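All protein chains but one are shown at their positions in the complex.
Our next item is chain A:
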Amino acid sequence: MNNMLDITLLQLISAYIFIIILLAIVRWRKIPREKEIIIATLRMTIQLVLVGYLLVYIFENENWIYSVLVITVMETFAVYNIFKRTKKEMNADLKKIIAVAMVSGTLAAFLYFNFIVVQFSPWYDPRYFIPIAGMLIGNSMTGITLGVSALIEGFSSRKKEVEAALMLGATPNQASQGIVNHAFDSAILPTINSMVGMGIVFLPGMMTGVILSGAGPLDAIKYQIAIMLGITGSVSLSVIIFLYYGYKTFFNKRAQLKL
């Protein structure tokens, strides 16, 4: 763990040349994205530096309260981010369900992963607790965001199909089956695709990190396989919880479409 190559500040700064290249390209192509690129780079840098210092503190002062606090902040940010990234209008009930699905789905997968699969001790060890939670929550956030968009889009573009089915005596569940299945599919596809390309197309972040920190590739792979399975579980669980309750918000008590 201690034979990791350190990079100097100057070396780190030299990496920003890639952003300069990107800025040059968008300016040359007259693509109005300069502001977002600069903001994103600044945010990435500041956020990581802050998190770095925060983690140093948390790692040095191991306490279950800190670990739980970090996961709470992560969940809150993830839910907020889903609301922000979903461009379509959402009703209050749908927002509540997103929050519940996100928290319950990721926590269930996280607890299983920590207590059954990895079994680190103490259970709040921040070196494991925080990165694993981050990966499960981050991927589930992306999954639910895709699921929310597909669900809202499905109900608006296939409204007539849903109504036609209801008119024939379908339950809201039966009438929205196609939309819900499609939304689930869109939400988990990136996770499935990343499993397909894993190890061949790219070496995932966690594995790269473990290798860079000096561990052997085989140890890194074991962790990576476990975390990929955990991510898949977390994404599918949170997305299915969201969809199972989410579609119901599009109907009223008289089984009429609210749109």
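As a working rule, contacts are C-beta pairs under 8 Å (C-beta built on N, C-alpha and C of every residue); 3 or more make two chains touch, one makes a residue touch a chain; residues count from 1.
The rule is simple: contacts and distances are computed from a predicted model.
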item: Per UniProt, the name of the complex member that is left out, chosen from "Ferredoxin", "Cbb3-type cytochrome c oxidase subunit I", "Pyruvate dehydrogenase E1 component subunit alpha" or "ABC transporter ATP-binding protein"; value: "ABC transporter ATP-binding protein"
item: Absent-chain contact - pick from A:5, A:168 or A:218; value: A:168
item: Touching residues on chain A - with respect to the absent chain; value: 160-161, 163-171, 174, 178, 254-256
